[in-house]
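Removed: one protein chain of the complex. Kept in place: all other protein chains.
As written, the chain order gives the labels A and B, with residue 1 at the start of each chain.
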Amino acid sequence: MSASPASLSSAPAAVTAPAGLPRLLASVLPDRAMTLAEHTGLHGGLPALAQPRGRGGRATALIEELERSGLRGHGGAGFPTWMKLRAVADARRRALVVVNAVEAEPASLKDRTLTELLPQLVLDGAILAAGAIGADEVIVCVSAAAPESVNSLRAAIAEREGAPGPEGAGSPPRLRLEQMPDHYVAGEESAVVSRLNDGPARPTFRPPMPFERGVGRRPTLVNNAETLAHVALIARHGAGWFRELGPAGHPGSALVTLAGPVADPGVYEIAHGASLSSLIAAGGGTTEPLRAALIGGYAGSWIAAERLHAVALSDEHLAAHGASLGAGVVALLSEQACPVAETARVARWMADQSAGQCGPCVHGLGSLATTLEELSGGVGRGGGALPRLERLAGVVAGRGACGHPDGAVNLIVSALRCFASDFADHARHGRCERCLRESELPLPVRRPQASTTWGPGR
Amino acid sequence: MSRRLRVNPIACEAHGMCAELLPERITLDEWGYPILSEQPLEGAELQNALRAVQACPTFALILERDAGRRRD
Partner (left out) sequence: MSAAPLASAGPSVYWYLTRSTGAVALLLLTLAVALGVIEVQRWSTPRWPRFVVDSLHRSVSLLAMAFLAVHILTSVLDSFAPIALADAFIPFAGAYRPFWLGLGAVSFDLLLAVTVTSLLRRRLGFTGWRTIHWLTYASWPIALVHGLGTGSDVKSAWLLWLSIACAALVVAAVAARALIGWRGSGGRRGAALGAAAAFSLFLVLWLPGGPLGREWPRRSGTPASLLTGHPSASSTAAER
């Protein structure tokens, strides 16, 4: 697939669908964003949105295509994308689209890659989704701590000025860029909506859900940036093409961030169901013996090294290991690291990242972190520590307004299972010599040039 | 029609009046926040549940139709 720049034409050029991989990352340039002209030359212009027309002239055929494709969200929750679009399209009031490119997960770089290098692909997906649900506005949300993404998106939006929308959807939506504060929960769907409503970037209680009443009390479609990039390609090449990769239960490709002791850590595009071994091989192989892999991010699960050779990266396969792909993070832990100490540090980081609104989250995550720190820091006996961790985990999960405490508990419980012998040793003998090593998992204290406030309200 | 108790954890400030008024369904965790039992309420319990909902100083306790919401 050549990437020769073509001039913008009003009629979308038909292009052949990419066979195999890469799909999203096809012809990505290593050092700058693909321009609108280059993007159009590669993928063709915006495809027409076909009949039948839904309520209010909404071209909902795309929604049916997405349903056939089986595309699920790539923000972590994995919710079927077509359902979200359908829910918003069915609403009475005029909708709007929010592109969630905030990516507050520390180890994840995929959305940053898309927004820096392939912003037009993301905008395509957003504009097509807007056409399908009858939205007149697209708000792209990105972290204030990612200046390259901010600049790249700003330029991409400027390039689209005056460009026509997809045929069959009326006038194109207004595009605007908004920056979010640099907190873990500020990337949560309802936190983004809250911030866009001039409130603080903290999660809100639901109901109402954003698709019912979101930004400006209007039905709001909130989608991850990568999800919309997939939408852009499915709209051009169809559900059948999308399903050519990956198993039937979890079709398509995905971006994953490979982190840890490998030769070439970074963002890779895989077909769902690819083996973890093949991903590590693509990443140049390990540079040190492995202890375990953390799949999904800081709300994800650990899988011990002995089982990694049998792991395939699709939700249905990972479920057997008690894990899911989540935000697409594969963080490898070397044998040199102490899993108890690493878990303790992540737990403390997650506790510090609490929005501070719900008692069980604030107190519970704090107690979990303290107990873990006693295991990895104390020199005495931590006899009651393990039962206390189990008990706290049971009390905290499900009792916050958002999924943050659930994610932290999931990580901690999975660590207790995966590293049971390490935890038992620490409970008996206190910290080990590897506890004091520097953290292998990224724990950003301060992202550069970040806004440190939550926004108005507090 | 069966109903379910639900607490808005953001509004909740751990006053604990709900647990005093409906101890068979609401217990308090070690920090004073309510743990609700999952089962739907029936008949006589509904009266006491309503009292508990009215007593909550911050309106955090809610009575919902039992529609089995999932968290998204």
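Quick note on the criterion: a residue touches a chain if its C-beta (ideal position, glycine included) is under 8 Å from a C-beta of that chain, and two chains touch if they have at least 3 such contacts.
The shown structure was predicted, so the numbers you read here are calculated from the model rather than taken from an experiment.
Enquirer: Just list which of the chains on display the missing one touches.
Expert: Hidden chain contacts in the full assembly come out as B.
Enquirer: Need a quick check: the contact residues on subunit B for the chain that isn't drawn.
Expert: Here the touching residues of subunit B are 11, 15-17, 20-21, 55, 57-59.
Following the convention adopted for this analysis, only the chains that are shown with their structure count from here on.
Enquirer: Per the centroid of Cα atoms for each chain, what is the distance between subunit A and subunit B, given in Å?
Expert: Those two chain centres are 33 Å apart.
Enquirer: Which of the residues in subunit B come into contact with subunit A in the complex?
Expert: Within the complex, subunit B touches subunit A at residues 8-12, 14, 29-33, 35, 71-72.
Enquirer: Sort out for me which residues of subunit A touch subunit B in the complex.
Expert: Against subunit B, the touching part of subunit A is residues 77, 79, 189, 204-206, 209, 357-361, 363-364, 395, 398-401, 403.
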